[in-house]
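Sending over a structure as structure tokens; questions will come in a sec.
A single protein chain has been removed from this complex, and every other one stays in its place.
Here is chain A:
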């Protein structure tokens, strides 16, 4: 009987360790595989942040957003690229850092409409989305 209990505790501990190890090494979940929580236009998103950053953070921060807007600029960084979406304000827009490999910067043209999915990381002159994927 004692042996049995000992054995089952052993198994349980082993499972726990394995699960902890799995959690510890879990790779960063790409936004590309997640469903967006909120769909919004770039102009509305920027306006929400420009008006009240704290309230907008409550609504959008850390959430996966699907943002629809017009491309105003594409900038290359080392292994990724960043698409800037226009807002109605000249001061800023929505900055989307694209990490998904399904699009090339060459296929994104200024002035064209686009839908981008990404995780909202906050506001810094522009509304920032990280880990973005361009939706076709």
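The rule is simple: a residue touches a chain if its C-beta (ideal position, glycine included) is under 8 Å from a C-beta of that chain, and two chains touch if they have at least 3 such contacts; residues count from 1.
Operating definition for what follows: contacts and distances are computed from a predicted model.
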Per UniProt record, name of the chain withheld from view ["YceI family protein", "3-isopropylmalate dehydratase large subunit", "Thioredoxin domain-containing protein" or "ABC transporter permease"]: "YceI family protein"
Per the touch definition above, residue among A:13, A:38 or A:75 touching the missing chain: A:75
Interface residues of chain A (partner: the chain not displayed): 23-29, 61-62, 75-78, 80, 82, 84, 95, 97, 99, 121-126, 128, 130-131
